[in-house]
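Removed: one protein chain of the complex. Kept in place: all other protein chains.
After this line comes chain A, so read on.
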């Protein structure tokens, strides 16, 4: 728990909306010695009585520190408890002389420079919120924003900062600019917040949608805010009050606000729009703002932590989050760039390219900001219509066709129309519907999971993998039942088995995705720095094991596709489009086989390299007083322990496989050298594939970059391997190797999934 783990809970507690009344405890805590009046109970039949005396008596029986609790008193509740008069817990606690609220004169005119200063500070706060900080410590610390939101305005006329009689007629231009900007800002936040809330995200961890019981101007018409921004801009242009520099600086900020607001409104649309151009235009508008930032003059007194006391929160004011201008612009620029890319997902090519798109989009570094990741989810899943145009069935059937069932009668839509109960087509349709309803959720969840933050992807996959194991079993049953209706002819091959061999298409499909996800779990473990150096030999061994299993499985799938394809070709009547479907499925199987070969080649090489480094004592595994290797292996492999296929390798077997006691060190390093060369060739071939052949249509550039990074890591590994090989050859059997190994931490290597050790010669060699 340590540190703020607990306060993370306390933040949760604080965010529980306790009641709608302002929690004005302060006068009570600080000055008022009168006990509060007894609560007014409305419920009939309840008679209130004063138990103060009994309570005090009972309390006096207790020893200091004794805890009275019912069995349901949890850590969560203990963390939620407050100590009155503790400045960090009691939200009403005031330092001597401190006032409850700020005294700020809203009628006072501001210099144009000050307006720029406030606006730019608000932009920093807005980005801080996008980065995951709560509104209460960012945008809501502005007294001007507070003035706009409380009390909640119903019309634009109720939004003047100056609430005196004459305010509307003689609002200075500067204040009107600030007001228009603030209104645009809040409304933009409202769109963003509602979008985020509609999708899957983790509150606090990714984003804080909590508005502390404030309404983000949802009552005020969007168009009227845009109009105000425009009109204010025009007024500014025609004004002679200030220098042209300042006019330009304020003007571009107003235009930016209006543009951003329009975009977040339109961004939800999944029909073709010019949204990509709009994001690019927004990005292009930023340099002008950035370059005029120096004209601004900060107005720190217009921001205050005290406003938090007025918000629906039980915790005392927390400090204002400081995000600098540089960082804020960087975040915003990236947001625009990522958002302009994410809309490309709407162009659908094929189910495999879609998954590649989502995976690669999520591996962009730094990971795209929450709002953009949420847009991706929205584009994918909103209303259960995939990408706004396709039914879930369409995507799933596409994927089945492109992986295991090209041009297959199981996927024939015509089957749905057959109503004769014993017609095989009717039965196929029924069974396939059972399968779809079982599999569609799990399949879409892969995409949904990949949209989460990196840590969550791994955590979620570790849980859902068991579901895929079950899905595979359920599919196997359906496969068997379906044979009766498809009339599948088995392969009879006494060389392989005496039993007939059937294709099991649905369970094959499930197994393929299960293996993919198991590989990702191991790979994300590298990316997230989860493994200790001594674990690397074993984890790369496991990765090659999974990839090789996938490769063999693909071999099986290919065999069955070839068999039906051969039968199909013998029948000249079936023509063109079906041919293309076969070609497509075979091409995918080939591609995935190539990709798995590069992966297992590289993983095998690294596993062997780490084994050799262990032998040379360059990577050590000290003894651990409370555990041994086999127990740590159990912890590590827990997510896989319940998986039926591929079966978890037992620790003793695994350690034989990794340590390879019967092979000489030189043999192992030679094997690593061959393996890494094979992988290198594999990545080279992959890097030259067309978008279509690599199933990355819509994200070819990112795909090539990713493969090139793997290739770089591979080359780097081959250098490390040959360095070690030289040692091994030079050194006699038991002589000490004079070198040091550095293992890069996450993000420091060429590719996050390939941890390549750096071999450093000691100076005295």
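Definition applied: a residue touches a chain if its C-beta (ideal position, glycine included) is under 8 Å from a C-beta of that chain, and two chains touch if they have at least 3 such contacts; residues count from 1.
We adopt the following convention: contacts and distances are computed from a predicted model.
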item: Name per UniProt, for the chain absent here [options: "Acetyltransferase", "Dihydroxyacetone phosphate acyltransferase", "serine C-palmitoyltransferase" or "Actin family"]; value: "Acetyltransferase"
item: Which of A:173, A:462, A:491 or A:657 contacts the chain that the document leaves out; value: A:462
item: Listed residues A:535, A:595 or A:752, member touching the removed chain; value: A:535
item: Residue of A:82, A:242 or A:392 touching the missing chain in the full complex; value: A:82
item: Contact footprint on chain A, counting only the chain that is left out; value: 1-8, 10-11, 64-67, 73, 75, 78-79, 81-83, 86, 88-89, 131-133, 202, 204-206, 453-456, 458-459, 462-463, 528-532, 535, 622, 624-627, 630-632, 634-636, 638, 641
